[in-house]
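Read the structure below first, then the notes.
Here the complex is missing one protein chain, while the rest keep their positions.
Moving on to subunit A:
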Amino acid sequence: MARYSPLVIDHFDRPRNSGRLPAAPDVIEASAGSVAQGTSFHLSARLSGESIMAMQFEAYGCPHCIAAASWTTEHLVGSPIEALARWDWRPVAQALEIPAEKRGRMLILQDAVKCLAEIGLQPP
């Protein structure tokens, strides 16, 4: 069995912000990956002005994926929307000690975050 860091185990066993925000005018959402690929993420965020007020995720994937999505939503809530555009996989990979062979899955999470940024930064 793969070795998981304590933080991965914590987020896997007690994921933060798991679920999907109900559709609303101030809620944006984005997806990346697929079940067939073995990894998929769906992110939803409630915006208020230029800030992310709430964020939820759905994740199909290995424990690293679930933990990474959980950690990411926890860290993005309260950030400006621009933080989504600047987000990349490295901080989460470092914080959770994600092994090199799982980095490709983190890029799928990055795709979902970037997609969310594009939607959030679109002019109304």
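Convention: contacts are C-beta pairs under 8 Å (C-beta built on N, C-alpha and C of every residue); 3 or more make two chains touch, one makes a residue touch a chain; residues count from 1.
Rule of thumb we're sticking to: contacts and distances are computed from a predicted model.
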For the chain that is missing from this picture, which UniProt protein name fits: "cysteine desulfurase", "ATP-binding cassette domain-containing protein", "ABC transporter, permease protein, HisMQ family" or "MoaD/ThiS family protein"? "cysteine desulfurase"
Touch with the missing chain holds, among A:Asp10, A:Glu58, A:Glu74 or A:Asp111, for A:Glu58
For subunit A, residues in touch with the removed chain: 1-2, 4, 12, 15, 18-20, 35-36, 38-40, 58-63, 65-66, 99, 101-102
